[in-house]
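Worksheet for the structure shown next.
One protein chain is absent from this view; the other protein chains keep their places.
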Amino acid sequence: MAKKGWDEFEIGAMLRTFDGSIDDIAGTRQEDRSYSENSSYMASVADWRLIKPVFNKDYCIDCQFCWIYCPDVSIISRDKKLIGVDMDHCKGCGICVEVCPTNPKSLLMFPEQADEETEIAQWPKKDEEEA
Amino acid sequence: MAFDKMELRDIEVWDGNFAAAQALRQAQVDVVAAYPITPSTPIVEGYAKFKSDNYVEGEFVMVESEHAAMSGCIGAAAAGGRVATATSSQGLALMVETLYQASGMRLPIVLNIVNRALAAPLNVNGDHSDMYLCRDSGWIQFDAFSPQGAYDLNFIAFKVSEDHDIRLPAIINQDGFMTSHTAQGVTTMDDDTAFGFVGTYKPMNDMLDFEHPVTHGVQTEEDWHFEHKARQHSDLMLKVSPKIDEVFADFEKLTGRKYSQVECYDMEDADVAVFCLGTSVETAREVATEMRAKGVKAGVVGLRVIRPFPFERVQEALKDVKAVAILDRSSPNGAPGAMYNEVCAAMYSHESSPLISGYVYGLGGRDLTKAHLVDLYNELETNVKAGKVTTQLQQFIGVRGPKLSFL
Partner (left out) sequence: MSEMKKIKNLKEFSTSADRFEGANLLCPGCAHSIIVREILNATNDDLVLSASTGCLEVCTAVYPYTSWDASWIHIGFENSSTAVAGAEAMYNALKTKGRLKQPDRNPKFVAFGGDGASYDIGFQWISGCMERNHNMMYVVLDNEVYANTGGQRSSSTPIGSSATTSPAGSISYGEKMNKKDMMGIMAAHHIPYAAQVAPNKWKDMVKKIQKGFATEGAVFINAVSPCTTEWKFDPKDTMMLTDLATDSLVFPLYEVIDGKEFNITYRPKNVVPVEEYLAAQGRFKHLFKDEYKYLIKEWQERVDANWAYLQRREEAKV
């Protein structure tokens, strides 16, 4: 965000999350909210990541463990289904992979520069020993 | 349950504490979070009794420390309503951290400080050490010289502080015991007139507006902090003073009682003047009158608004006087007095300046007697005749032991 001069912002270093009025925040999904430029939703921490999660929907059972245990609100679930990872907000901690109960896992960590399609094509097979 | 109004006589005999408590009642404060400490306790007790007797509709939260009192006031003010409290001395010292947070968040809160010395050694009586402690805290600071001032300035403080162009908290100082516990005639307003003057609180950036969520109390580091502090200082320097003038004028229209940021008494033709705060102003006025009867053109300047410091008005008040004594009622502990320094800064940058000498007096409630002030005016006369300050620049008056003077 552009660095403003002393006379260009609201007094008291007060921040507003949304532009305009919002009636029912808990009933409004992120994509339907008008975030102001001051919400961290509008920012990115993608450059924190060294490794990233790749989601393979073929094995996902929509258990939502990754959704609830994601510290960064980066597992996108809609209508009880996991639909992807928010790569602007994911810090690459890898919790989602650890808590994924499927075999093989539906989420795996790869180097940040890895190609998602290639990795999904080479997804590991079921681990018989573990099963 | 509707609250009851109180019938007041046109003139009540109130001490400063009760006058302040009555003002808080009449302003219909929404939240008072408070903790008792001598000598401001009766403000809190008075308010509690009003609450118990259904004269107050707002919330009264009796917290467990002064720090919590101001913390609660900050939370309440951020939520969006009228907020006030009272404290003194050690309590204020405990509260100081939060004073900076209240002003930095630009939350209007009215704080009655009943001035008292700071330990050690422990002392419950009046001096201005606590007032000086929050000098740089970003609060607007008024000074009452009497119970009437303590009453009136509360209404004025709410009106200035809560204005959307201002949004800065305000302190009303009154002298511990000398004002707070000394009953005098106070000309009152009836409840409707008093509330009508301050009006219903107009919220701004309020946390309880659920359709516009706000974040208060952010972190700013080297990339933003300076700008925010600069904004606050700029508003204090440029916006507050005209607003205070406006509200003083409104108040005079309503009540006939006139306040000025720098109160000048017998100053039109004065050769010598005493510049002071609090109840000393009234003592000095009496002595000035007596000195005039003796042929000394004596005047008094009382600082009504301590912050923002009325720099130009102090210049205006003192530019034609020949010698002035600046009285500091707080131990400077290794420097010239704070008020002495501020007045010197104002006069140094003015084309004409009087001879300025500083006096430290009244610590821990020690009386400033009329005899002290007579001596002081005579000393100023000597300075005028000599065309220079004939004493040292800083003298202690009213202290036992060998004469104490410095610089």
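Letters A and B mark the chains in the order given here, with residues in each chain numbered from 1 onward.
As a convention for this text, a contact is a pair of C-beta atoms (placed from the backbone, for glycine too) under 8 Å apart; a residue touches a chain by one contact, two chains touch by 3 or more.
On a predicted model such as this, the values are computed, not experimentally measured, just so you know.
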| item | value |
| --- | --- |
| Full-complex contact with the absent chain, from A:19, A:98 or A:115 | A:98 |
| Among B:75, B:185, B:332 or B:398, residue touching the chain not depicted | B:75 |
| Options B:84, B:114, B:194 or B:214, residue touching the unrepresented chain | B:214 |
| Contact with the hidden chain (one of B:12, B:45 or B:59) | B:59 |
| Those residues of chain A which, in the complete complex, touch the missing chain | 1, 9, 13, 15, 17-18, 25-30, 33, 37-45, 48, 62-65, 67-74, 77, 79-80, 86, 88-95, 97-99, 109 |
| Those residues of chain B which, in the complete complex, touch the missing chain | 30-31, 33, 57-59, 61-65, 67-68, 71-81, 83, 97-98, 101, 200-201, 203, 206-211, 213-221, 224, 228 |
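In this section, only the chains that are shown with their structure count from here on.
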| item | value |
| --- | --- |
| Rounded Å distance between chain A and chain B, as computed from the means of their C-alpha atoms | 53 |
| Touching residues (chain side chain A, partner chain B) in the complex | 3-7, 9-18, 21-23, 25, 38 |
| Partner chain A, residues of chain B touching it in the complex | 104-107, 167, 205, 210-218, 220, 223-224, 226-228, 230-232, 234-235 |
